[in-house]
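Below is one structure, written out as C-alpha cells, with a few remarks after it.
With one protein chain held back, the other chains of the complex are shown just where they sit.
This part shows subunit A:
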Amino acid sequence: MPPIIQVSGLSKTYATGFRALKTIDLEIMRGEIFALLGPNGAGKTTLISIICGLVNPTAGHVAVDGHDIVADYRAARSLIGLVPQELTTDAFETVFATASFSRGLFGKPADPAHVEKVLRALSLWEKRNSKIITLSGGMKRRVLIAKALAHEPSILFLDEPTAGVDVELRRDMWALVRELRATGVTVILTTHYIEEAEEMADRVGVISHGELILVEQKAELMRKLGRKQLILQLQAPLPAIPESLSAYELTLAADGNELVYTYDTQAERTGITMLLRALSEAGIRFRDLRTRESSLEEIFVSLVRESA
C-alpha cells in the first residue's frame, strides 16, 4: 500500500535566516502511529505545520494520500485533523459549538450525532454547554482534540499532546490514540517525552537540528541500539575495579557496592559466562544480580549527542 504521507526533499528557511528544516524525506504508512521525537527547537512543529498548511515550505513536496498539499490543498487538508501544541481555544463559545464549527470549517455537513460521539469519547459531553473559558487546561486540551476529530479525519496530528497534562489525562489520551488506530486512523505525534513514543508508537523518527537522523520501527530501534546492563550487588564494597577484570566494560556504582557490566545484546557473545568466572577467580562475591535494558531515552540522548 502506498504511504499515506510522502514528504520529499522538504526544507524550510524562515525569513530570519533560521534553517528550521534541512532536507527531510519521510514516508508515513497508512494506519500507523508515528512518533516524531526530538528536543525543543529540532523542527518537529515546523514539519507538522508545513504538512498542515500553516507554514510555507521553502523547497520540496508533500503528498497526503496522493494529493499535493499546495496544488490540491482542499483534498489534502480535509483528510487531516490537527491538535496544536499551544492551548489555543476560543473563549466564549461552548464546547459543542466549537466542535460543530470545526466540522463545518472542514467542509462536512452538520452531524450532531458524530459531534456527540466525539465529545463522549473525550469525556466532554457533560461540558458540552460550558463556555471554553471556564474549562481547566486539561479539558481545553480535550476540546482541541474534539475539534480535530469533528470532521472524521483519516490522519491525526498531535503536536506535543501531553505537554503539561496530568497522568490521568495522559493515560486517557494514549487509550484514545489506540482506539483511533483501531479504526484505521493514522496518528502522527510529536513529543520530547520518550516514554510517550515508547508506549505508543509503531515507528519512531528522531529529528535533531532540522534533520531526520533516524526512522525505525520502535522494536527494531530498541533492539538495534539497545544495550543491556548486568548489575551485580556485591557482598563487600570494592574500592576499585581489579586489574584482572580490566578486559570487561565494568563500572562501579552505589559506592562500590554494585558492579555494572554493559554489554551488547546483539553481539555474538555477551561475555557474561567469562565475566562470572573471572569474578569468582578474583574472589569477588555477589549477593544478587539483575539486568536492565537501555530505554528509548538513553538511545535518544546518545543519538542526539552524536548528531550534534
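To be clear about the criterion, contacts are C-beta pairs under 8 Å (C-beta built on N, C-alpha and C of every residue); 3 or more make two chains touch, one makes a residue touch a chain; residues count from 1.
Here, contacts and distances are computed from a predicted model.
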item: Among "Thiazole synthase", "Transport permease protein", "ABC transmembrane type-1 domain-containing protein" or "Aldehyde:ferredoxin oxidoreductase", UniProt-listed name of the chain not shown; value: "Transport permease protein"
item: Chain not shown: contacting residue from A:108, A:170 or A:228; value: A:108
item: Option from A:55, A:163 or A:231 whose C-beta touches the chain left out; value: A:55
item: Hidden-chain contact residue, picked from the options A:84, A:161 or A:205; value: A:84
item: Absent-chain interface as seen on subunit A, which is shown; value: 14-15, 52-56, 73-78, 80, 82, 84, 86, 88-93, 97, 100-110, 147
